[in-house]
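A protein chain is absent from this complex, but the other protein chains hold their places.
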Amino acid sequence: MAGAHVTKVGIVGIGFIGSDHLHRLTKTIANVEVTAVCDIVPNKAQKVLDEQGLKAKDYSDYHDLINDPNVEVVVCTASNEAHYEIVMAALKAGKFTFCEKPLALDAQQCMDIINEEKKLGRRMLQVGFMRHYAPEYVQMKQMIDDGVIGNPLMVDERHYNQTQPEEYDTSRSIIETAIHEIDLDHWLVNDDYASIRVFAPKQTRHAQNAQIKDPQIVMMETKTGINIVIEVFVRCQYGYDIKCDVIGEEGVLELPTVPQVATRLNAQYSTAILTDWKARFESAYDIEFRDFIGHVSQEESPVGPSAWDGYIAAVTADAALKSLDEDGEKQDLDFPEAPAFYAAK
Amino acid sequence: MAGAHVTKVGIVGIGFIGSDHLHRLTKTIANVEVTAVCDIVPNKAQKVLDEQGLKAKDYSDYHDLINDPNVEVVVCTASNEAHYEIVMAALKAGKFTFCEKPLALDAQQCMDIINEEKKLGRRMLQVGFMRHYAPEYVQMKQMIDDGVIGNPLMVDERHYNQTQPEEYDTSRSIIETAIHEIDLDHWLVNDDYASIRVFAPKQTRHAQNAQIKDPQIVMMETKTGINIVIEVFVRCQYGYDIKCDVIGEEGVLELPTVPQVATRLNAQYSTAILTDWKARFESAYDIEFRDFIGHVSQEESPVGPSAWDGYIAAVTADAALKSLDEDGEKQDLDFPEAPAFYAAK
Amino acid sequence: MAGAHVTKVGIVGIGFIGSDHLHRLTKTIANVEVTAVCDIVPNKAQKVLDEQGLKAKDYSDYHDLINDPNVEVVVCTASNEAHYEIVMAALKAGKFTFCEKPLALDAQQCMDIINEEKKLGRRMLQVGFMRHYAPEYVQMKQMIDDGVIGNPLMVDERHYNQTQPEEYDTSRSIIETAIHEIDLDHWLVNDDYASIRVFAPKQTRHAQNAQIKDPQIVMMETKTGINIVIEVFVRCQYGYDIKCDVIGEEGVLELPTVPQVATRLNAQYSTAILTDWKARFESAYDIEFRDFIGHVSQEESPVGPSAWDGYIAAVTADAALKSLDEDGEKQDLDFPEAPAFYAAK
Partner (left out) sequence: MAGAHVTKVGIVGIGFIGSDHLHRLTKTIANVEVTAVCDIVPNKAQKVLDEQGLKAKDYSDYHDLINDPNVEVVVCTASNEAHYEIVMAALKAGKFTFCEKPLALDAQQCMDIINEEKKLGRRMLQVGFMRHYAPEYVQMKQMIDDGVIGNPLMVDERHYNQTQPEEYDTSRSIIETAIHEIDLDHWLVNDDYASIRVFAPKQTRHAQNAQIKDPQIVMMETKTGINIVIEVFVRCQYGYDIKCDVIGEEGVLELPTVPQVATRLNAQYSTAILTDWKARFESAYDIEFRDFIGHVSQEESPVGPSAWDGYIAAVTADAALKSLDEDGEKQDLDFPEAPAFYAAK
């Protein structure tokens, strides 16, 4: 329609999640045009374009994509190792940027990105922690903020996957799995982390080798003393299962799951548990991009998870890995207040 | 993106539901442009365009909108009384047409529309029975078709609204409320209706006058003998509540509802019940239009509810009103097989 | 303990339910002595006594048991056909009497019993409709009486059994299955029945012959217009499942079931559904006898279901069978107020 601005997006990295976002941006988000794509593997991006019946400029060098005047927004879905350099380049070029989680590989890289973004004088970057957009977490956060349960005192969470291959080692349970809760929890309870420890109970027989620690238990304490327990169990066999209970001074909140038709069959009353994580937060991804594009299409700063959130997650995950290494030893964390630059969310 | 066809839509009727679809088509559906609008009330359409920050051609006569070469698809969201003439005009002009439910005011009008559509040699019309797209009904339908519960024998449904004004009289409980279940049920159980009766138990004290029959009980029997009971209660006070259980030879299926955060507070374990019907099937509307636009943008026939479905609903609702009038007397229904024209869904 | 009166009970009929009550009265009810038993089949009662490690007088003629001065209370668990004569004899002998449901074979027999009991000047008989003692029904009844949902308008019930043999014919679905709901519902909603109709939807393939009507739908209307729908399905395959929802002017009450450990296994979140009806109302039987014995041991009239309740159930079941025979024709019912003799409950 005349008058509706169509936002021009370039995507760097057309792997699993990149293809998914390509489809999302062209099929389920209004007023977006994906004008350019790029993948480090030759022909890969073009093949995905063809599969999805799309046309776009296919760059072999991401710098060219970033500098294309026909790209207003850069979406970074490259491998984790490449996030840092791509995001830095996009920010240096002054482009709105969406980077899948994790923002970068360590705390120092995140801090570099923060400093680069500050030079732009306003937020231009969002990190893809999509659960902030899941309606059930949004509702829970609102209820906490409304004081429905009084001050939160404890948080009980589970992040269970049906299974993972042997290469999904002990550290990935933290940096790819628990990272979602680590990112969410300080936002949910409006507090900063003061410490973290991670230890492993009895190993499941479904771990493919003796070195894998699965399940793991992550315990965090916030500055005001809230206790958070996250059970991470990535070979639980029965499904993809996410739990989040927040216990407050007046009562408890419990996160619901995706609705399923209930059955009464064979002496069992049952509802299906999902086995695929993508189905669990599918609508969250759509809402995430609708929100991000909605803001940047108006030349406004994005309001979703920021580089600061990416930094907190990185520092906390680093401490978690150290604790695992040191047999569950408590690691102190000491975050400053979020810089004013990021606070005005 | 070069290559993505942008479908040009004109909307006739910019009232409550028309404004909602205008917003949906421009903000949450990809590759659509609303090029024209029209409302019988002068300035009304323009006012809504302004409110939503949109630009489009604003016609005072819907014939002009239909004939605009910049309109490929007509969406009819005018008042129920005007559906017939608008849809007929759109079909005569050979345009893809989406008409909100009900398709028309009576069975004869629906049959006229069917005959008009047949002249086009293929389906070009879809009726807005959006519940066919609600994921929970789609899942339930799939489970029935997969034989999970064997042959269906009984269906138990509730369609409860929190409240309605005095002008929501006895007939509207059928033609605006139960109409959704009347439309859905033959699709769900793959059968045709053989009879219907409607009667009213004890009146709720919340009915604003003595003539209103609320609640009402609709009972239908299909050709193979499946018994369907729908409780229609539009002043139930406690919320908007939809129930659908299908009982088969091997077990039972139960429709879930929208997930809500559970609370443990004040000696009660609770989840919220919606009070607003729009929130209950919000995603169904998005999926409905994404499907409809997806097909017509490729010059394919739509595959959602057809004029034939609109006809079945109209005939059944007429018989329901007759039964109510005759104190619950059973009304026989005798539908032919769906014409081949519509069967190839 | 000195001071605690030990009530002396004689049981007539030591079949399935009689053996169960014998065990209950000697093992789970305090201050009862079963002093005598009797069964029409020679040696049957003695065999059961031996199995349960008990001693009691074993009569071959029930009149002798009734007249034994060492029997204060007669429990009648004989075959349905024999209830009438045994209960009449027990009342004529002036003994407190507990009779399993049904009280007798037809309305006339029930009325004879009522007249016999009236001669005693006070209630001395209780009928074994044990669901009145099930804690979940007691709670529901209390909530209705407290006005939690305002006036009841509709009742939705299911009485499903996993399966029944071929000899469990169409009439037994009423007189042995639906009879429980027929008995309960007027008590639950504090109203009298005005009509009943019974019809059969599509037959389940699990019915062993073509004459069996299964499932059946019982519809009753009360004097004030409350509509009651009972689905009776005695070969539902998946379990023993009892449902009771009461819909009132302000909200809905739903009967819970027996608690079960929930499992998360194989992509299903499940709880077991019972398959054996005895486990469903086991505690109700204990509470029933504790209440009955508690009263009669103090020479007080029993306060549970009375001969009048037995009469209402018999008349209603008779009309139900007539309706089934007449293809679902509505049968009017016209009960007087319960006689004052029975009202002072």
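Things worth noting here:
First chain written, first letter: the chains are A, B and C, and each begins at residue 1.
Convention: a residue touches a chain if its C-beta (ideal position, glycine included) is under 8 Å from a C-beta of that chain, and two chains touch if they have at least 3 such contacts.
This structure is a prediction, so every number in the text was calculated from the model and none was measured.
Within the full complex, the residue among A:E100, A:E221 or A:D286 touching the omitted chain is A:E221. The chain that is not drawn here is touched, among residues C:I40, C:M143 or C:V303, by C:M143.
Summary of contacts with the chain left out: across A:E51, A:D145, A:E166 or A:E249, the touching residue is A:E249.
Contact with the undisplayed chain is limited, among A:H63, A:H206 or A:H295, to A:H206. Per the touch definition above, the residue from C:I29, C:V75 or C:V127 contacting the chain not shown is C:I29. Counting over the whole complex, chain A has residues 150-151, 153-154, 156, 199, 201-206, 215, 217, 221, 224-227, 229, 231, 233, 236-238, 247, 249-252 touching the chain that is not drawn. Seen from chain C, the chain kept out of the figure touches residues 1-4, 26-35, 53-56, 135-136, 139-140, 143, 148-149, 250-266, 271, 283, 290.
Listed here are the chain B residues that touch the chain not shown: 162, 238-239, 241, 264-275.
The criterion applied here is as follows: only the chains that are shown with their structure count from here on.
No other two chains have as many C-beta pairs in contact as A-B. Comparing the contact residues of chain A and chain C by number shows a mostly shared set, over half of all numbers used being common to the two copies. If each chain is reduced to the centroid of its CA atoms, chain B and chain C end up 46 Å from each other. If you average the CA atoms of chain A and of chain C, the two centres end up 58 Å from each other.
Annotation for chain B: residues 250-252 touch two or more other chains.
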